[in-house]
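One chain of protein is taken out of this complex; the other chains stay put.
Up next, subunit A:
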């Protein structure tokens, strides 16, 4: 589906015509990321991050397939096989560092992508399904990243596996049985390592599949835009190619520069030195923390210190999963018909407070479990839930938005110092 003015694919020669009549893949590409997909003309650079996330997934899949050619998922030799990759395999250091830091880059762009969606109301009707699929992708990413981090079989790998599977032991009654089932043993060992490797290889392709659904769902209403006002006519859009292929290409260049700086100059900056110590089931590292991209959720997990009806351990696990599952309900928690926070003065403030809140949670999650950080985690964790369950629904009902532009084109022209009724959607015929 697309706008009625979308350009139709015209095969350039008889060969492409022959292909198009039998398997219209070129047409599919043309309509998805070519000139056949009309996109709002006013997208800013925050709209780069979807493409960048796709690129990051591509980098992870390519480097991951290559690493799997050298890695051995066996507790006795897994750690050595990773060192073998680092020291013996041709360009192995490059491929492994690219994969490890590529995961961080993937999460950086995905977090920016999510906050872009939050700020500009991209989760609202008619794009709820895009948002829901996005949360599914995020959950799959977290599972994939966790299992990948276990594979080098260092100290952080081992104790990460121990702690994360320990979440399930919080389930009343059957918890311990589930934990043992997940691990295939009483502690992480060969069985766990092998199944994590198998699933770590599988899930990225599941993610790729859900991304196809995510883009499919997106292309039905078309992209949101910084005004949040729907496209009203041809003058509000430009073809994806060349306008956004060029803009995304530029963004990809910046992304790759940042990635290269991280990869070539600070390859271990985001890692933990403890993971260069082989896994030891008899000794837990003094300061055990997950990778940075899990810190906010880890802070919420640790924030529960007192039993209240349920054990504190169970509260922590429920809250941690709840903080993500909550996002599934966001499209219905925020009932304001105005999408973009550019026109919502109160929601905009709440948005930036939420950003600060999540950053503080992240800082707490990455720090040792000192009482100060635990209290801070409790306050910020409570605020996180309050934002989505209380503050945002209340603002949606009480807030008076600032006037919206009549159309995307009017907003664009107003920025350039003039408005022309002839170019707005009220008289679409006048523009052509």
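Basically, contacts are C-beta pairs under 8 Å (C-beta built on N, C-alpha and C of every residue); 3 or more make two chains touch, one makes a residue touch a chain; residues count from 1.
Operating definition for what follows: contacts and distances are computed from a predicted model.
Colleague: When you check the chain that is not on display against UniProt, which of "Multisubunit sodium/proton antiporter, MrpD subunit", "Ubiquinol-cytochrome c reductase iron-sulfur subunit", "Branched-chain amino acid ABC transporter permease" or "Membrane protein" does it turn out to be?
Modeller: Per the UniProt record, the undisplayed chain of the complex is "Ubiquinol-cytochrome c reductase iron-sulfur subunit".
Colleague: Pick out which of A:69, A:286 or A:368 touches the chain that's been left out of the picture.
Modeller: Residue touching the chain left out of view: A:69.
Colleague: Can you work out which residue in A:144, A:235, A:323 or A:340 touches the chain that's missing from view?
Modeller: The single option touching the absent chain is A:235.
Colleague: Could you please point out the subunit A residues that touch the chain left off the display?
Modeller: 41, 62, 66, 69-70, 84, 87-92, 94-95, 235, 238, 249, 412-413, 416-420, 423, 432
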